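A single protein chain has been removed from this complex, and every other one stays in its place.
Labels run A and B following the written order; every chain starts at residue 1.
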């Protein structure tokens, strides 16, 4: 029952990981999309400035005295300088000649039509450049002549800008991821909450509470809760059935035993021969022993069962002790035993009253059983610091020189038990009950030295 | 220091057309002066510079004092020769210092330089560096140098407009007594002229008037300053102000005007060359220059005037010439050809 269950991972963690994973995926996607977009925008911006530069140079191309001439406007190149500190290259050429500019600037691989432009990313002097190539057809000496203008700029500024943009995109992605993670944690917590609440509601129940779960739950949990309710129902039926069975079995065994015992007593009263009497006595003893053993085994089973789901209620130890003493007084009287109760205060403890009563009764039963005629047994309760103690002190010779630990093991009996009926489970039951309540069972020799003093010590309520 | 008369057109067209194919057997670049600082036996930091050795000697001295055991091999050349040495001859130098901003930018753009990173760069205004390759270590204005004697009885012009109206009012007084760079032969003159043309339409009006008054063309700032001091000419336009200031001996005979409408500021720049054998040391030298130029307090060995730093360069009267690919435009040989043709037709009216 207390064995830890094997886990197959945490639902909340799984949910959270999945949500965080999707968030991470989306954040990465966002990063790349934003970066790509930014890269495109940066490229377009750069391209449009290059184009503006090329166009303004193109505008300055004219034919004078049958010669093509170019008057590059100052702004054509300075505008590029205003965008970034990148290096600028240009070339103005016809199909055959380079008119001016950087002669060995690479040429575009694209075919450019008149009035159109082409953009290339190339390498020049070991640096990556972005180049625009514009073409215009002029009439020279009555023949068409193509003017090709290339303007190029290195891309360091663009690279720096992109680095800045990717930092921003990274921050955006990271921010998105953080927000999404917080939301994921919140979502995981809140979707797991009904499960937690159900768990708490079921855990809070008392050990005897086998009612079906009625509280509303999310629809996904309906199958689980219905199964749980069916299971509780089966458990309830099966518990009732087994309790009935135990009762029935006990009834069926004990009633004939009672008949036999009664008949044996009657017969004993009627016969006179010593050997007959002896065997009848043996018979009665055997009946008593088996009935007591059965009773204690049953008690022990019941105690074990109850300990597994311990009830926790406030118990007044003095009241409990007094009631028990009253109950056992007639049996003590049979042996002219002075059974006294002395309750000091009302020490309150927490636990299962039936179990504790059973434990004390077992001790007291033993004490009466083993005490000689006309001796005394003192039951007392008292409070000692944080401990409540109920104590049974007899004059039955005690457990002198015996292993008191072994005494509380199953089926061990005290040495003076020879001839006295008992299965020896009494001390075992008592010890199990006391320990289940967080207390200790102490077996000592009584103050007078003539008997045992068994104390059940419990933590106070 | 003077800007060489060497033909820019020739150099630049060859630079553009044949960087890779040009045989290194072409005639060696022309050295003006070579001076060695520091211990003889050490492996010297080789500097190629358009700045007169004497001007930078104190800064070199303080650098050597801070870095014992270091030597500097300082070679001064014209800016065109500097380009030739670096781009065509692949001469092995660590550092190039030049007043030709456009050419320095071209060196950086075309991959002849190395980047340099240091904390000191934060001191430099944003317009004072390009790509962590080109670093400005001076601001030198394109000034108008005037002979106060020639202007006796006249109010000195404070802007181009005032100069224009003065020239218009008193044409006889100034005819033949105006000077400026011959932009065809002077790199710096060309830079100032193109920047003027880019900045304001009044430049062409000024050139037109000056052309009408038989403007005299000079190779270099020093000549113009001396001519003004002698009273041979009354006004010299687009003279490098730092040189005029440096001629303390002529201070009483010349007046330096930094036009209030706008004054182009030439930035003297340093780059670490790709051929550098001591890039770290070269960087340290650049840091030394930057500290002297931009850090506080002023150091006495810094040879240039320190102008206030303003990041809003375009709004202040002092306009640092903007570094960047824009400068490449005027190096385009077709552009140059057109500009020079227009300039020539404006200035040479006869």
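The rule is short, and it goes like this: a residue touches a chain if its C-beta (ideal position, glycine included) is under 8 Å from a C-beta of that chain, and two chains touch if they have at least 3 such contacts.
Operating definition for what follows: contacts and distances are computed from a predicted model.
Have a look at "Transketolase", "Copper-containing nitrite reductase", "Response regulator" or "Transcriptional regulatory protein YpdB" and point out the UniProt protein name belonging to the hidden chain.
"Response regulator"
Which chains here would be touched by the one that got left out?
Looking at the entire complex, the absent chain's contacts are A.
Out of A:99, A:225 or A:303, point to the residue that touches the absent chain in the complete complex.
A:303
Write down which of A:136, A:261, A:322 or A:348 is the residue touching the left-out chain.
Once the missing chain is taken into account, the touching residue is A:261.
Just one of A:197, A:329 or A:384 touches the chain that is missing; which is it?
A:329
So that we can see where the missing chain sits, which residues of chain A does it touch?
Looking at chain A, the ones touching the missing chain are residues 243, 246-248, 250-263, 265-266, 268-269, 272, 274, 277, 281, 284-285, 287-288, 291, 295, 298-299, 302-303, 306, 327, 329-331, 333-336, 354-355, 357-358, 361, 369, 373-374, 419-421.
In the analysis below, only the chains that are shown with their structure count from here on.
With chain centres taken as the means of their Cα atoms, state the distance from chain A to chain B in Å.
80
Under the touch definition given earlier, write down the residues of chain B that touch chain A in their complex.
Interface residues on chain B, with respect to chain A: 16-17, 20, 108-111, 130-132, 198, 322, 324-326, 328-330, 332-335, 338.
Would you mind writing out the residues of chain A in touch with chain B in their complex?
69-78, 80-82, 85-89, 92, 99-104, 125-127
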